[in-house]
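With one protein chain held back, the other chains of the complex are shown just where they sit.
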Amino acid sequence: MQKMLLIGLKDLRLAFRDRAALILMLLAPFLLTLGMGFVTGRFSGNADSGLSDIPVILVNLDNAQLGNALVETFSGESLAALVEPTQADSPAAARQLIDENQAAAAVIIPEGFTESVIPTAQMLSKQAEPAALQIEIYVNPTAPTSAGVIKAIVDEFLSRVEQGRITATTSILGIPGIEQMSSGQIETLAKQMFSGSDADAALSSPAIALNTGEQGADAVKFDPLAYLAPGMALMFLMYTVSYGGRSILMEKAQGTLPRLLVSPTDSWQILGGKALGIFLTGFAQMGILILASALLFQVRWGDPLGMVVLLAAAVFGASGWGMLITAAARSAGQVGAIGSAVMLMFGILGGSFINLEQMPPFIRTLSGITPNAWGLDGFTTLALGGTLTDLARPIIALLVMGAVLFAAAALLFSRSNVMKR
Amino acid sequence: MPAILEVQHLVKKYGEFTAVNDISFEIQQGEIFSLLGPNGAGKTTTISMLSTLYAPSAGDATIAGHSITKDPMSVRQVIGVVPQDLALYEDLTARENLIFWGQMYGINGKDLNRRVDEVLEQIGLTEKAKNRIKTYSGGMKRRVNIGVGLLHKPRLLFMDEPTVGIDPQSRRSILDTVKTLNQQGMTVLYTTHYMEEAAELSHRVGIIDHGQMIALGTQEELTRQVGQTDTLILHLDANDDPQALADAMKVLPGVREATASEHQVSLITPKAEDVLALVVAKASERGIKIRSLDIREPNLEAVFLNLTGRALRD
Partner (left out) sequence: MTKILAILRKDALVRFSGFSELLFFIILPILFTFLLSGGTPNGKQDQRIRLLVVDEAQTTLSAQIITELENSSAVRPEPMTRKQAQEQFDQRRVAAVFIIPAGLDVDSLQTGGASVDLRKQPNNLNATIIERAIQTALRKVSSVINAANNAVAQREKNAPFASEAEKTAYFDQALKNARALQENSPQRVTVLQASTPDQVEYDPRANSSAGQLITWVFIPLFGISELFAYERVTGTLRRLLTTPTHKMTYLFGTIVGQVAMALVQMLLLVGFGSLVMGLNWSRDPLALGLMLLASALAAAAIGTAMGTFVKTTGQANGLSIMAGMVMALMGGCWYPLELFPPAVQSLVKVFPTTWAMQGLLDLALRGRGVVDILPEVGALLGFATLFFALGIWRFRYE
């Protein structure tokens, strides 16, 4: 037992002395987390939705009630952080700006828009509905998400407008003696109703209330880095565990392994020691990264006990993969190459880069083979205020993963001649 | 016969440190010249300058008439280099390596293929030519290393400690190869810290120490310098302390020098027979058993010891 520990500690020391390995073990995940922080706006204090200050060009040719209202909406308080509106004089000028990639979208309100919406006598008689004037949204193809948000804002505005129109029209239609009124009278009435209904808040909001609750919203404000930082750390953990495995094959080539083998040490002790070394190195790596992000980026990781147990389980699961790759490979170079490939594959499959929501089901299932997916699940639960008990599923999955893989690796090792004297 | 290599007052300084301090010598066409000296003497630095890798701080050398400082490209065309560390692409086969290096020497097409076949034959690797170098034994790799230096039929071959750290069989094979090449007309500059190699191979030897040429000439000329001296080598038990014995031997009359090395003591004396009895008595007085005795005629080791007071090998 003690020999295993000694071998493990020796490997841990060697790993942290290897400057080249430290680049990918510590520096890369750290820098990537830093980058993610910038990219998601976490460091600029605007991490709410990842989109902010969307540039939009407004052209108000209507200059009447509705056109002005739409411009008001965009310039108003509630959307102040989300959009950055500027006005242009002409549609051509606005479109030009979009063509030059200067904004996400241009919203062009045609002349006479308000007129076309307010119910007129013609509309009421249901004769020849005049062709509706359309607001044009001119979209920048390279900014589809931003443009989508603009479109959603305009859609919402228009749906309120439409609701007002329907409400006013319906009321007017029901007035007894409406057919006898003159066009002028009807129009005045319509205008009255329309403005009235506009002001009436109760009518412009849907009758069905939408209760939204963010998961644990009261408890903890979610920090995107609490998801992204462990994602990066877990991805590079896979590099670390394969690095450790590489050392077994390198020792064989170097000659220190045969020397170990002729010492009074059981080959299983040696392997066990190596596996322990991998585990300790991985644990140290994750520990350092977590501490660093907690201190430097103020990432709130959550319950410390749950964190430590989850960490151990994740490293255990990953180490299993490291040992399996080592057992199956024939040279140190192969382990390195396979290790890097696996690191990247697991990174993407496990959700380190992208949310797995949009993926087809079979990929979501496949992600279960990665320690990344389970680890991330656990870390996110912790970040949202969960404790050790909430982590049962991922921890058990990781332990099972590790156990199965270690067993498989052991089998392969006993068959190969790595450990032969 | 004109000298193929003329070194004139070559100097190399690194800041304050002088690695090569005013070295001059010549090599005649068709001879094997050894540069003999301990580790750190400046052999590799000298040969690096001559192969146009480093610019000298002062001095110059001409090889086949071309100056290393003024016309290095022409020098490279006529020299072959076999560096101390293997300089080969391990992932390529022997053939692929030779082809690449041949191309770097400007050999192409059918000429190249022919030359590669010839060299493979010369180094005895025709059968294994299609295997990757990483599968070769150390000795085989060294042979390819030499082969690369031969491709363009150089006039002068530099070999920098080619036998360091290899098994006796491969070493024997390399020494034989050098002799064969020389018989075929190749001039060789061979650096080493193994006296036996220098002794076996060379026509002339230059002994270098601390960046300076301290002796230069044929082996007879050099050994004559130290006069009549024998070297008496006492082989000791593993547990005995050679240094203590050497110190005790130094004071004996007739012992000029006594040096200790691993499990042995070397004594320089004018005539071995004269001191033999004293030496054996001194050893048994100290309770040290002499396992065996060698009497050596004067040799390069002795020359070096005489000149510097130190052994060639540390």
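Going by the order they are written in, the chains are A and B; count residues from 1 in each one.
The criterion applied here is as follows: a residue touches a chain if its C-beta (ideal position, glycine included) is under 8 Å from a C-beta of that chain, and two chains touch if they have at least 3 such contacts.
Here the structure is a predicted model, which is why all the values come from computation and not from measurement.
Across B:Leu88, B:Val205 or B:Leu245, the single residue that touches the chain missing here is B:Leu88.
Within the set A:Gln65, A:Ser146 or A:Ser242, the residue that contacts the chain not displayed is A:Ser146. Touching the missing chain, out of B:Glu6, B:Asp22, B:Glu96 or B:Asp117, is residue B:Glu96.
The chain not shown here is touched by just one of A:Ala80, A:Ile166 or A:Leu291, and that residue is A:Ile166.
Only one of the listed residues, A:Gln2, A:Ser78 or A:Asn211, touches the absent chain: A:Asn211. Listed here are the chain B residues that touch the chain not shown: 51-53, 73-74, 76-77, 79, 81, 83, 85-92, 96, 100-101, 103-106, 108, 132, 148.
Mapped onto chain A, the interface with the missing chain covers residues 18-21, 23-24, 27-28, 31-32, 35-36, 38-41, 44, 46-53, 55, 84, 95, 98-99, 101, 104, 117, 129, 131-146, 148-149, 151-152, 154-156, 158-163, 165-167, 169-171, 173-176, 193, 197, 203, 205-217, 221-224, 333-334, 337-338, 340-341, 344-345, 348-349, 353-360, 363-364, 377, 380, 384.
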